[in-house]
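The complex appears here without one of its protein chains, the remainder shown in place.
And now, subunit A:
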Amino acid sequence: MRISLLDLLRIAVGGVTARLTRAALSVLGIAIGVATLVAVTGIPASGQQALLAELSRLGTDLLEVSARPAQSDDVATFPAESVAMAGRVGPVTGVSAVANTQASVRRSDVADESSGVGVAVLAARDDLLGTVDAELADGRYLDAAVDGFPTVVLGAQAARWLGITRLPDDGPGPQVLIGDRWFAVVGVLEPARLVPAIDQAALVGWPAAEQYLGFDGRPSVLYVTARENAIEDVRAVLPATVSPELPGLVAVSRPSDALLAKRQTETTFSGLFVGLAGVALLVGGIGVANTMIVSVLERRGEIGLRRSLGATRGHVRAQFLTEAVLLSGAGGFLGVLLGAAGTVVYVLARGWPVVLPPAAAGLGLAGAVVVGVVAGLYPAVRAARLPPTEALASA
């Protein structure tokens, strides 16, 4: 005799709700596992979305061309005319360059002062800011009016290290000692998202570097922008263009790719977290199995009665299996809600767009149901195998 699915569900709901506290606890166990699963997929998805939005704002048309030294103690540079040569490549829309002057920078002339350690003094072209999409936090950038004088613009990190994050509105600005000469700080930059190397630099005008720091005019890094659709072609021809003699020692990278990769590792939860969610789900499943085993032991009388009323072994098995799936399914449902809520709170706190992959919710629910079936199978089979007379006798 078959019983309808509706009848089966009613029996199971009755069985589960008769012991509410216990049911709630095993539901909670599953819910925690599923919530973790949803959060560890939802949060990275939102972070990814935020990153893509950021990248489309920053642009992905920038290439960074650097030279590898032929010998380890060489200073790797390009020919002075490489900037102009790169600019002649068809799809290229802009070229700028910096060069490491090897000079050191200090806040004052007090001996063994270490505030400038880590700051690189770069000769920078006047068009650098526009090319790499960096912005000023304060003051001005180098231009034709000042680039021949001992003036300097500080990257965001360099400014912090040197203790000069703001410039006075009027009166003489702060000065730093570069080499053995005082340079006036005329500007401070915002963090450069695509070119973090600039954050740690003190930027000096190209002519000023040649005049005061013994700079030979050979750039060490070129920044090239090109039409987005031709970027890979440009990337391919740049080494031979900027360094016809030693193209093999030229490295061309795309800073947006580097940022993407870096942020991906930051926002993607490691396998550890996914593993943790799996363990939580497993523990939840053990909770359900335990609840069901205790339930079967306690309800031998009910099992015996149902058998005497004509329930087959299959009916009893289906009933307990359904109860287990109900517990874990409810846990899965609650877990999806909790996980989504947690994701929304976390993501909004970071100012990211909220992305809740439906697959995560589906996976969480399906995972919960599978856990319920697995957890319920053994207790259900035990309940079904119980001889009716034994079940009645122990009641």
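The rule is short, and it goes like this: contacts are C-beta pairs under 8 Å (C-beta built on N, C-alpha and C of every residue); 3 or more make two chains touch, one makes a residue touch a chain; residues count from 1.
Keep this in mind: contacts and distances are computed from a predicted model.
Its UniProt record calls the unshown chain "ABC transport system ATP-binding protein", which is the correct pick from "Hydrogenase maturation factor HypA", "Aminotransferase", "ABC transport system ATP-binding protein" or "Methylaspartate mutase subunit S".
For the chain left out of this panel, the touching residue among A:Ala280, A:Ala311, A:Val355 or A:Ala380 is A:Ala311.
On the side of subunit A, touch with the chain left out of the figure occurs at residues 1-4, 6-7, 11, 14, 17-18, 301-302, 304-315, 387-389, 392, 395.
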